[in-house]
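Every protein chain but one is kept in place in this view of the complex.
What follows is chain A.
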Amino acid sequence: MGQIEWAMWANEQALASGLILITGGIVATAGQFTSWWFGTYSIVAGVFICLLEYPRGKRRKGSTMERCGQKYLTKVVKVLGPLSRNYYIRAVLHLGLSVPAGFLLATILGTACLAIASSIYLLAAFHGEQWTPIEPQPKPKERPQVGGTIKQPPSNPPPRPPAEARKKSSEEEAAASAGVSGGPQENPVPVVDEVV
């Protein structure tokens, strides 16, 4: 398992923990359990964690599959700087966020999951991983149109051979142009009509 980037799994686990915290928090708050305000905290913490973890970081090797619509959140998460980039900080943050939810049975599952996510992030940080935002790809340079670089027609006439050569070539030209307008064209390279 040498190539694994632990942060990928930590990210999935943290996202799941966020959702579990929200669910447990809703149960405690809506059910008006004793000390239900821990449930409210759990909802808020869960939403924050989901928003933080939603944008996937860029993998070191290979391409990363983005989550649907993550580019808007990537901009926000990027602004947080080292808080989002450094996985040591994320590990500590998640551990800290998980503690208050541990006081209620309804949210303790969220605590456990988040603590596990925190330890996987710690492992990721040991391996030197960090969160890099996935930047939108710059559009590939448009290939210039064939005629696009021609801005103005040439102002000078093309260089011409001396007078005698010109006369001979003009005779040929006349014959050739007569041929073009009249009969079939002689092609320099044989062309085969093929349906591919």
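As a convention for this text, a residue touches a chain if its C-beta (ideal position, glycine included) is under 8 Å from a C-beta of that chain, and two chains touch if they have at least 3 such contacts; residues count from 1.
Definition applied: contacts and distances are computed from a predicted model.
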**Complete:** In UniProt, out of "ATP synthase complex subunit 8", "Beta-adaptin appendage C-terminal subdomain domain-containing protein", "Sorting nexin" or "NADPH oxidase 2", the chain dropped from the view is recorded as "NADPH oxidase 2"
**Message:** Touch as defined at the start, partner being the missing chain; which of A:Ile4, A:Leu51 or A:Val76 qualifies?
**Reply:** A:Ile4
**Request:** Touching the hidden chain in the full complex, which residues of chain A are there? Just list them.
**Result:** 1-5, 8-9, 12-13, 15-16, 20, 23-24, 27-28, 31, 33-35, 38, 56, 59, 62, 65, 103-106, 108-109, 112-113, 116, 192, 196
